[in-house]
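My questions all concern the structure below.
Removed: one protein chain of the complex. Kept in place: all other protein chains.
Entry: subunit A
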Amino acid sequence: MMNSDKVLDAKGLACPMPIVKTKKAMNELESGQVLEIHATDKGAKADLTAWAKSGGHDLVNHAEEGDVLKFWIKKG
């Protein structure tokens, strides 16, 4: 498990909402802080990876626990 500064619950949400909410939550963090995201949308993995890259953030870790996909993104 990783430490995070904020946890976003995006479970049950369909695309594009996980990214919309992630972006909003990220705006409230300082550079270097880590956002933890929980999602169930299968497309979230590829999209969050690509989004983090294009936004200059760092996807530091991800994990699958049952149906839940977890992501840790460090703000760039």
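Following the convention adopted for this analysis, contacts are C-beta pairs under 8 Å (C-beta built on N, C-alpha and C of every residue); 3 or more make two chains touch, one makes a residue touch a chain; residues count from 1.
Operating definition for what follows: contacts and distances are computed from a predicted model.
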{"item": "\"Cell division protein FtsX\", \"ABC transporter ATP-binding protein\", \"Rhodanese domain-containing protein\" or \"ABC-2 type transport system permease protein\" - which is the UniProt name of the missing chain", "value": "\"Rhodanese domain-containing protein\""}
{"item": "Positions on subunit A where the hidden chain makes contact", "value": "14-17, 19-20, 23, 42-43, 46-47, 50-51, 54"}
